[in-house]
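For this depiction, one protein chain was excluded, whereas all remaining protein chains were kept in their positions.
Per-chain numbering from 1; labels A and B assigned in written order.
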Amino acid sequence: MPVNSGTEATAGTAAEAETDSEAPALGLLALFWVVFERDLRVGLRRWTDASNSALFFVLVVTLFPLALSPRAEVLRTIAPGVLWIAALLATLLSLHLLFRADLEDGTLEQLLTLPYPLGWMLLAKTSAHWIITGIPLVVMAPILAITYHLPANALGVLTFSLLLGTPTLSLLGSIGAALTAGLRGAGVLLAFIVAPLMLPVLILGARATDLALAGADPTGPLYLLSALLVLAVSLVPVVAAGAIRVSAD
Amino acid sequence: MWTWFYRLASPPHFYFLAGKLSSWLLIPAIILVVIGTWGGLVLAPPDYQQGDAFRIIYVHVPSAYLSMMVYVTMALAGAIGLIWRIKLAHAVAASCAPIGASFTFAALVTGAVWGKPMWGTYWEWDPRLTSELILLFLYFGYMGLRGAFEDINQADRASAILAIAGVVNVPIIHFSVIWWASLHQGPTLSKLEVPSISGDMLWPLLTMILAFTLFFLGILAMRVRGEVLEREFQARWAQDVLRGASPMSAN
Partner (left out) sequence: MDKSLAMGGYAGYLMAAYGVTAVVVVGNIIAARRRFRRTQQRLRDQLGRRAGRAGGPGRVDGQSSDGATIGRES
């Protein structure tokens, strides 16, 4: 299987580097890059999986005008909320991809045995995951928002808020993905566990866009979004590492 | 002093203690509930603004307080279980969940019932009610995650992590919901605001809060006993108890 060569390469590189000398030979940055690059490669190879969530994003955004009203005044008002909700749902849908491949081919167990900080490696994995699943959302959102008649300034804030917010969503989601990694049929449970954690991001992102739409200053919520991102980057990997250890038992 | 603590953490001692404790807790709790209800419904004067409807406070606030206190207890117990690997702590955490969820439900319903005479509808996306609803989701997520694992140790540790993540998040969620609500609400008061409370309105509230706390501890004792019995099934003392061959079997 093509995936295995990636697995062996990473685990091999890391393990080799370790057995060559007494101490682990990969510096933190190099380690990050090794894990990140490999996850990116594997994820891109299986791009059809990742595209599911992007398509879902488009689908949800399409449903609202159909169910509510295609009138510009209505769409403009609901655009911030709808786009942010769609982004959140699409992220939820993509989370199972984070650990699935590794659990299947045993890489996860190997990662646990390596003498490197697990949280750091998980951060690398989640970053790769975000590049593959989150960035498409950030790119597509302004295009879809145009169909909602969102004016240019609000478009910019929407995109920027998503840029700040989707990594946080991926990080928070990684906790849920780690907790439910071994469980069968854990999709809805995962969403249920993780969604409350994501609420502040949703509220801030939608409100920032709303403020821009109303001509007011959106910097407050945007600052808070960045603060949450920083908080997530520093705290989540530790929690996710603990969670993965539980699941891998 | 620590021997007392270690003894408590020992399952057979806990089983015995909890058996005694639960009636000692529940009976005063029920008595206090009766006294508090009487105080709240009959003795307290009607509120200047809300009339008699404010009396719902005597069941709503204790329920809401309990829903949050139990969640924190659950997270704390999970953390203790994770860090010090005390199995009893995990049993406590597991037992907290259904109790907390039921009182969250009570808080939501009493809040909605209070809302109807106050603002005309059963539901407003009031920050406090919305936060309670989210708390209910957190409880369900916790119980769902627990149930999804076959191995009890995995279930214990995974749900402990979830509870800890939730507890950290609860203040953040609460503030963002308040902020969100403040953007949409007019200059009207926060709907479920406690009316300016005088002494003879206050004591029934405090009584009810104390009553509910004792009640929670009593029910918790009952549930943890069952958990402990089940988890320690392989142990000699547990089998003796089950067979009726132990001095503790009388419970």
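Just so we're on the same page, a residue touches a chain if its C-beta (ideal position, glycine included) is under 8 Å from a C-beta of that chain, and two chains touch if they have at least 3 such contacts.
Keep in mind that what you see is a predicted model, and the values were worked out from it rather than measured.
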| item | value |
| --- | --- |
| Omitted chain - touching chains that are shown | B |
| Of B:F16, B:Y71 or B:W114, the residue in touch with the unshown chain | B:W114 |
| Interface with the unshown chain - residue positions in subunit B | 26, 33, 37, 41-42, 46, 51-53, 55-56, 59-60, 63, 98-99, 102-103, 105-106, 109-110, 113-114, 116-117, 215, 219, 222-223, 225-226, 229-230, 233, 236, 238-240, 242-243, 245 |
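The rule is short, and it goes like this: only the chains that are shown with their structure count from here on.
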| item | value |
| --- | --- |
| Gap in Å, rounded to a whole number, between the CA centres of subunit B and subunit A | 33 |
| Complex interface listing, subunit B residues touching subunit A | 82, 134, 137-138, 140-141, 144-145, 148-149, 151, 153-154, 157-158, 161-162, 164-166, 168-169, 172-173, 175-177, 179-180, 183 |
| Footprint of subunit B on subunit A - complex, ascending | 175, 179-180, 183, 186, 189, 192-193, 195-197, 199-200, 203-204, 207, 228, 235, 239, 242-243, 246-247, 249 |
